[in-house]
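Could you have a look at this structure, given as structure tokens, before my questions?
Every protein chain except one is present and positioned as in the full complex.
Chain lettering (A, B and C) follows the sequence in which the chains are written, and residue indices restart at 1 in each chain.
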Amino acid sequence: MIRLASLLLILIGLYGIFSSRNVIKILIGVNVMELGVNIFIISVGFFKGGIAPILTADSFSSAMKFVDPLAQAMVLTSIVIGLGITALGLVFARKIHAQYDTYDLGAIGGGKDD
Amino acid sequence: MNVMSFVYGFLVLLGVFVFQTTLTGLNRKVTARLQKRYGARWYQQFLDIFKALRKDSTSHGWVFDFGVIMALGGIMATVIFIPVAGFEAFPGLDNIFVISYLLAVGMLGMAMSAAGSGNPWASIGVARALTNMLAYDVPLMIVIFTLIFAFDSSSLSEIAALQQGMGILGWNAFRMPLGGIVAVIALLGMLGKKPFDSFIAPTEIASGPMVEYGGKHLGFMFILHEFMTFIEVSIILSLFFGGGATIWEYMLKYAVLYTFMNIISGVMPRFKIDQAVKYFYRVPLAMAIVQGLVVIFTGLGVTLWF
Amino acid sequence: MNLTIILAVTVVLAVVSFFITRLNKKAGGFLTVIASLFAFVGLFLLKGSIGGEFSIFYFSFKITMVGWYFALIMVLAYSMTSFFNPFWMDKMMYPGSYNFMYLLSMAGTIGMFFAKDFITLFIFWETVVWSSTFIIQLGKSRKASYVYYVVSAIGSMATLFAIMMAYSVSGTFVISEAFAGLSGGAAIAVFFTFILSGLAKIGIFPFHVWLPAAHGNAPHTFSPVLSGGLVKMGAFIAFLSVTAFPAYEIFSGMFKVMGTPFPIYFLMALGAISIIVGTLMAIKQEDAKKLLAYSSVANGGYILIGILMLDQVGFAGGMMHLVNHAVASAAAFLAIAAVAYRTGTTKMSEMGGMIHRMPVTYIVYLVAIISMAGIPPMGGFVSKWLIFQGLADKGMLFLAAAAFFGSIGSFMYVFRPLSAVFLGQTFTRDLKKKEVGFFMMLPMLILTALSILAGVFPNTILRVITEIQASVGISPVTLAENTIVTVNGYLDAFRVFIVFGFGFTIAFVIFIVRRKSKKVELMDTYTSAEFIHTRELLHYSSKFYAPFERLYDKAPDTMKLYKKIAVKIGELGNLTESLFYGHKPEKTVFWVMITGIFVVIIGGVV
Partner (left out) sequence: MINPVFMIAIPLILAFLSLVAARIKKWLLLSGVLINIAILFFLEKGETVIGGFKPPFGINLILDNYSMVGLALAGLLLLAGVVLSLDKADKYSTVLLTALAGINGMLLTGDLFNLFIFMEITIISAYILSTAGKKPEYSFNYLVIGSIGSVFYLAGLVVFYSLTGTLNMADLAAQNLSMGTPELLVPLFLIFTAFAIEAKLIPFGGWVKGVYGNSNRLTGALFASVYASTVLFVFGRVFNEVFALSGAVQTIIVLIGVVTFAFGEAAAFRQVKMRRILLYSSIGQSGLAAALFALGLIFPAVLLVISNAVSKFIMFSITGKLREIYKTDDYTDLKGVFFSNKLTGIAFSISAMSLIGLPLFFGFYAKLNALTALFNGGNWFIPAVILLFAIVEGAYFIRLLIALWAPGKEGEIADKSHAVGEIRIFNIKKSILVFILSLVILAAGLIPDLAGKLISSDSGFMGGDGPAFTMSQLKGGE
């Protein structure tokens, strides 16, 4: 279920990028996709009844059901990278606005190569 | 190849000159009668030639002279190669390709000399003459090609000999009728007779290549014309009408063929040069190809088919 | 003599000439003369070591009779033309690289003819292609160079394909073994792709478009090499495609036309078409060099037909036509170059009466065109005669018809420059022009002499050809002392020459004994009572055969075909650009999704 939801999110993000021409909205689309894939990663590592993968005095037996810690680590990295990309994307958005006075890619019309 | 060959060659030249010039004179008479005139005397052609040779002439530079000599030299060399009733001054050199291309030397010389005169009429005439040649030669060459393929020989005298002794139906003109017709039409073109005489058209382009000639140059041109006529008629005679077993038979056939050509031409109007090309590439070319295909694929005509 | 030395010296001298030209242009030009003459002499002496095999670097060579023959023709064209180089240095934009490329391409051709394996052959071949491309661009047209490269590339890429395909079957690149084991469809594919570079190089229809462009616009000092030399590289490929690739054996089971397997007959027919197209196009050219270029197309057709016959007579004719055409066409191009050296143009309508200023050049041109048109007593006659005899023997009617058409048509086109450039009225501008110097005259005279010698003593060349014929296992053409004997006729060129001389002498004597004629000015002609004082107006040169040209002026231009293909490729490019590229991410997202859906469907199916 949760996997389907994440897949849906990715597709929604793609659709957002596909259908909108506003720079900010496209960036939101990208973010939604990233969210989707992050949830997807988590869902892979997760199963019902699993506990946090932290070794404590109470839980160190391998028989205990940890959720996969690696997936969570990956998500952490992915979020960080996503953050960086979003930030950079916003910088570009600012630049586009500064240069063309609009956020609408359709209004730029492709700008001739110099 | 010895001295005698050259002597014979010289004699052939002399004989051909006398014979052909006489015939031309006679034919002037024939044409005149056709046009309801009296016409000049039979030896008028000789008088014209010798008069021209005696007169003063003007020259337009060395190529004007050189071209004339080259033309006459080439043509005379060709005449020497023509087998007359089986006789050859230089035996074995009567290859049809050699003859038809050596003929071109003379034509080239003439064209060169004419164009060298600096008169544009001459150049136009030459252009037309060459175009005319392209028109008649391709169908004719295809027919000749067919003959060579059929008889495995490209020797004029051999092909002539192969037709003899079977009566009139042994002639290639009857064995390969389409080819014969093509050859006769092509001969008209070769001779520059009407309707294929646009390149000398006197009233239109002032006699074309001949426009600047006078005196001995003109005399050369006359002689050249006689020799050329002989070569052209002889080729067709040997290839399609069996040549001649004896010199008399040869001369008789020759006279008939030549006069026949003249009579045809006497009643013809003139083609424009592009019309001539179109004509040759429509009817005679098609006939020549059909004849060629028939011979190559059925063998009909190689052996007697009646 | 050693091939290694020849190749090494030419390549080294190529580099040296590049630097010397930077110091002194003329000296660099003279170096090309020395280098090419050295190569010519070296090659000539190489005959002793025929049969030898050796390798330089990773290139492997085998000195064969046919390679020697081709290389000698090639280097002859190079060395004769090189005499003109020093005088054109000032007109070149890059004299140094011209000299470098000139010698490099020469080395390339030498290496190519002696290659033992196809990769060596291909490397040298392509080297020649690109180095000559860079020479042609220095001439009058950049487009010409481009066209030349593209057509050559079509050929060489196809040949590379064939080589590789053959290799995947036989596992070797060695020329004599590479085609072993081919059969069926693969054999046909290899045959046609392999010979494509040859067709492109000879200028066979529809690849002939590069000849008028390149020959007509290359620097005047390179056109003779292109036409006299480089075109013959294609003949070598044609030769290999019937000998190394034993086309007659491999296709022996196929449908035959007049005893010739259909694929070979098809190529011969292409040769025949080239003869017709070349002739017709040559007739209507206004530029002397372009005219000669189209005549090369027509002559290429003869060569191809001759070589592909691979028999006793026609093949010998084709091989001999290589020499005759190389010599004649190089001489004709050199003559035109000499005229252009003085007048600065090659357009026939802008010249006239040059015979009175440049008589030697005129004679050179005259002999060259007599040979090209196949009129005795020049070399071209003998080779065309052999080809005719071969065709007559096999009864190939349509090919023969084309050959006759080309032969007679050649009278028409070769006469045009003769009449327009050399004869007629001399233009006022050119009245003070002089003949070219002896150094430039020399190669032209040598070539003229060669043309005549080949026509009078053809057996000298034919003896070499009989050896080639023996080496590829066909019965050599029968030669007596001075005579060439074929099934349906024989030719004694020497006697024809003597008789011609005899006739000429008689005519000359008659001419001399008659009264001397008065020399008059050229303008002193019959003008139908008009008063014309402008020399230029009294010269008939442009649209020489106008009535004849009109008959086919609507004929389609082959170049249009190439342009159409180029447009189509451009359209594909346009499509690519507009479909996939832009500044909005939506296009890419769209395609990613489409591809994704496609993959999912495929996944479901698989």
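Everything that follows uses one rule, which is that contacts are C-beta pairs under 8 Å (C-beta built on N, C-alpha and C of every residue); 3 or more make two chains touch, one makes a residue touch a chain.
Since this is a predicted model, take the numbers as computed values, not measurements.
S.K.: List the displayed chains that the omitted chain touches in the full complex.
M.R.: A, C
S.K.: Pick out which of C:Ser141, C:Ser349, C:Thr505 or C:Thr558 touches the chain that's been left out of the picture.
M.R.: The missing chain is touched by C:Ser141.
S.K.: Write the list of chain A residues that the hidden chain touches.
M.R.: Chain A touches the chain not shown through residues 10, 13-14, 17, 23, 26-27, 30, 33-34, 36-37, 40-41, 44, 70-71, 74, 77-78, 81, 84-85, 88-89, 92-93, 95-96, 99-100, 105, 108, 110-111, 113-114.
S.K.: Hey, which chain C residues sit against the chain that's not shown?
M.R.: Chain C touches the chain not shown through residues 55, 57-60, 91, 93-94, 117, 119-120, 122-124, 126-127, 129-130, 133-134, 137-143, 145-146, 149-150, 153-154, 157-158, 160-161, 164-165, 167-168, 173-174, 219, 566, 569-570, 572-574, 576-577, 579-585, 587-589, 591-592, 594-596, 599-600, 602-604, 606.
The working rule: only the chains that are shown with their structure count from here on.
S.K.: So the centre of each chain is just the mean of its C-alpha atoms; given that, what is the distance between chain A and chain B in Å?
M.R.: Distance between chain centres, rounded to whole Å: 96 Å.
S.K.: Can you compute the centre-to-centre distance for chain A and chain C, using the mean CA position of each chain? Integer Å is fine.
M.R.: Once rounded, the distance between the two centres reads 67 Å.
S.K.: Looking at the complex, which residues from chain C come into contact with chain B?
M.R.: Its residues touching chain B are 258, 353, 355-356, 359, 362, 366, 370, 373-376, 381, 385, 388-389, 391-393, 395, 397-398, 400-401, 404-405, 408-409, 411-412, 415, 418-419, 423-425, 487-492, 495-496, 498-500, 502-508, 510-511, 514-515, 517-520, 522-528, 538-541, 544-545, 547-548, 550-551.
S.K.: Going by the contact rule at the top, pick out the chain A residues touching chain C in the complex.
M.R.: Interface residues on the chain A side: 14, 17-19, 21, 26, 105-106, 108, 110-111.
S.K.: Using the touch definition from the top, list the residues of chain B that touch chain C in their complex.
M.R.: Going by the criterion above, the answer is residues 1, 6, 9-10, 13, 53-54, 56-63, 65, 68-81, 90, 92-93, 95-98, 101-102, 104-105, 107-108, 111-112, 115-121, 123-124, 126-128, 130-131, 133-134, 137-138, 141-142, 145-146, 148-149, 151-155, 206, 211-212, 215-217, 219-220, 272-274, 277-278, 289, 292-293, 296.
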